[in-house]
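A protein chain is absent from this complex, but the other protein chains hold their places.
The chains carry the letters A and B, assigned in the order they are written, with residues numbered from 1 in each.
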Amino acid sequence: MTFLQDYAYYIGAFGLVFIGLFTMLVKRNLIKVIIGLSILETGVNLFLISVGYISKGTAPIFSKTGLKAERMVDPVPQALVLTAIVIGVAVLALALSLAVRLYHHYGVLDLRKIKEQRW
Amino acid sequence: MRSIISFVLLLIITWGISLSLDRIPFGESKTHVGDYYIEKGREETGASNVVTSVVVNYRGFDTLGEVTVLFVAAIGLSAVLYTRRKKQKGEVEPASLVLTTGCRFLFPLILLFGAYIFIHGHLTPGGGFQGGAIIASAFLLVYMGCRGRRISETGSKTVESLSGLIFLVVGLIGLAVGGRYFLFNFLPKGELNSLFSAGIIPIIYIAIGCKVGSELGGIIDRLVEESG
Partner (left out) sequence: MILIVGALILLMLAAAIAALFFKDLINAVIASCMVSLIAAILFYLLQAPDVAMAEASIGAALVSAIFIIAIRRTQRNEE
């Protein structure tokens, strides 16, 4: 029981990675594959932030004048995840534009029918 | 058949990862770099928000790379979806009066809220990327609510290019004045918790906020075109 209590965040993050990878491997529709990519990136960001958590810590902002510096959460993973979220949005926008162009050209979005087309 | 093989493969991968989970205990301090940034961050940069000083001052070059990746993605999307913009109006029925008036009333309020978030990035949680996304949401509201209105293309491209240039020029001025490295913090630090403090950090966050907002607005404008 304490195992579930300690590692609840890790189990949630790895569950999201598992479901996202499963969607990307099994589904045939191209937009379903891109939805799986989005879920996978959310899982990885959640794992990175939960590694940097210190128990009974607080947010790393000196908003009041009397805050001490010993009880603050690690600020470096938060800076990295901020960059990763924006890059994830850029990748998703480009992937969706390619999907729209493929539909315009072939007429279907099924990956097996697109692979069988001859030039 | 494919689903069974993928399920078994992913189970093996997950079991292999979970073997090493007890090397990263949850809730204990793991690195020393974070302690240095928290202790010395306030007097070296002058910003109250430690995450902002890490993103802009200590790791400023990574932020420049991220802005470049977003720029390349916006250009790639415009190149792939290139169609000649037909100037005909088509049969677009206008939306009801309540909807258009509500959207036009809310648009400057959302812009003001987004601008507040990226101007006060070094004092409160927030910053350039969050404020830019809220500005792009304001443009999305106008596209969805009042049909037939578009943002001017030359205006958004001018704002985007100028903001990127301001980021680079501020970094190069830091290199010329301080002499030690790119993006050197050369303006005076000011006093803590006031608006005009922390050197070049507010200037860079204003440039990033304008750039990300107009870039995401341009992405939405390119996707919505009615000629499909």
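Rule of thumb we're sticking to: a residue touches a chain if its C-beta (ideal position, glycine included) is under 8 Å from a C-beta of that chain, and two chains touch if they have at least 3 such contacts.
All of these numbers come straight from a predicted model, not from anything done at the bench.
Within the full complex, the chain left out of the display contacts the shown chains A, B. One of B:V69, B:L175 or B:L223 touches the chain omitted from the figure, and that residue is B:L223.
One chain is missing from the display, and on chain A it is touched by residues 4-5, 8-9, 11-12, 15-16, 19-20, 22-23, 27, 29, 31-32, 34-36, 38-39, 42, 45-46, 49-50, 53, 57-59, 61, 73, 78, 81-82, 85-86, 88-89, 92-93, 96-97, 99-100, 103, 109-110. Annotation for chain B: contacts to the undisplayed chain at residues 49, 51-52, 117, 125-127, 129-130, 133-134, 136-137, 140, 216, 219-220, 223-224, 228.
Just so it is clear, only the chains that are shown with their structure count from here on.
A separation of 17 Å divides the Cα centre of chain A from that of chain B.
Across the complex, chain B meets chain A through its residues 2-3, 6-7, 10, 14, 17-18, 21, 24-31, 33-34, 37-39, 42, 48-51, 54-55, 59, 62-63, 66, 69-70, 72-74, 76-77, 80-81, 123-125, 127, 129, 192-193, 212, 216, 219, 223, 228.
On the side of chain A, the complex with chain B involves touching residues 6-7, 9-10, 14, 18, 21-22, 25-26, 50-55, 59-63, 65, 69, 72, 74-76, 78-79, 82-83, 85-87, 89-91, 93-94, 96-98, 100-101, 104.
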